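The other protein chains are all here in position, but one chain of the complex has been omitted.
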Amino acid sequence: MNSFAESILMGGYAFYVWTAYGIAFVVLLINLVLPVLQRKQFLRELALKQKRTRQ
Amino acid sequence: MSFVPAPISRFFHRMASPPHFYCLTNKLLPWLTVIFILLLGYGLYAGLYLAPTDYQQGDSYRIIYVHVPAAWMSLFIYVVMATAGAIGLIWRIKLADIMVICSAPIGASFTFIALVTGSLWGKPMWGTWWVWDARLTSELILLFLYLGIISLYGAIEDKRSASRAVSILALVGVVNIPIIHYSVEWWNTLHQGPTVTKIDKPSIHIDMLIPLLVMAIAFKFYHLIALLQAAKVELLKREQNSQWVKTMLESET
Partner (left out) sequence: MKPARRNRLLLILLMIAGVATAASFALKAFNENLMYFFSTTEVTEGKVPQGAKFRLGGMVVKGSIERPDNGMMVRFVLTDYKNRVTVEYTGILPDLFREGQGIVANGRLNDHGVFIADEVLAKHDENYMPPEVADSLKNPEEQP
């Protein structure tokens, strides 16, 4: 096992390893956040529409 | 005449009923999220810190812990999507159609991640970002299949015929899946052969294998969460005029 600082440096491959993890993280996060935002917005629109039809 | 026993068929019909599915999803999601975060946390800690350095590739091999699970998921999601497509075509189940179109962006994301992380691994190890060998090319075709499905669905106005068209495209694309898997055995490729699924025994040290498997399971949970989140939106959009959505809205406001 190696020290924490050595782990960050990735034996000289830090750029490749951390870029790979970074891109993966961002792409996966977008897939989780986007549907939640879309649902909230859609429900808001739907509620407005319903209120209008009731009046 | 039916091949499926009545209680099982009843269970599936209940599951496939939109309000029941929506309700169940809401109950499941917190649990799935907790399990996913625990698995991901341990997988990353073990893969990036605990696992030993490789004898040949040094620390660059640690890309394996996103690259390989993402590549597995890209194939797995395609099979799930095509199966849902077949179910939707044969039994005309609304929920199956929704699963098809909600799977496509997640599958495309995993394919993209597999390609990009593979490229970032290939540059220091092979000496090149990209080669046109059979494995890399067939995986790129998979990305185009996913993107084709997404754009075909968007291009057809009527969502019921869009679902049918997309399901057929997904089923046709299934031939690419065995090609991707066996490409490294059928042809000379720069990409190396399989490590974990080798028949005799995996040629990876146990301390390196465990984080890989943990990450693979974590990605499976991620897939479930992302798919259910996307399915909820699609379900609401398609069912916006039905009674259960109206009742749910009134009870919330």
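Observations
As written, the chains take the letters A and B, and residue 1 is the first residue of each chain.
We take it that a residue touches a chain if its C-beta (ideal position, glycine included) is under 8 Å from a C-beta of that chain, and two chains touch if they have at least 3 such contacts.
Just so we're clear, the structure is a prediction, and the values are computed from it rather than from any experiment.
Here the chain not displayed is in touch, across the complete complex, with B. Remark: the omitted chain is touched by one listed residue; of B:A134, B:I149, B:V166 or B:I180 this is B:A134. If you put the hidden chain back, the residue from B:V79, B:L140, B:I168 or B:M248 that touches it is B:I168.
Subunit B meets the missing chain through residues 1-3, 52-57, 60-61, 64, 86, 89-91, 124-128, 131-134, 168, 171-172, 174-175, 179, 186-190, 192-195, 198, 203-205, 207-208.
One rule holds for everything that comes next: only the chains that are shown with their structure count from here on.
Chain centres here are Cα averages; for subunit A and subunit B they lie 16 Å apart.
On the side of subunit A, the complex with subunit B involves touching residues 1-2, 4, 7, 10-13, 16-17, 19-21, 23-24, 27-28, 30-32, 35-36, 38-39, 42-43, 46-47, 50.
Against subunit A, in their complex, subunit B makes its touches with residues 48-50, 52-53, 58-60, 62-63, 66-67, 70, 105-106, 109, 112-113, 116-117, 120-121, 123-124, 222, 225-226, 229-230, 232-233, 236-237, 240, 245-246, 249-250, 252-253.
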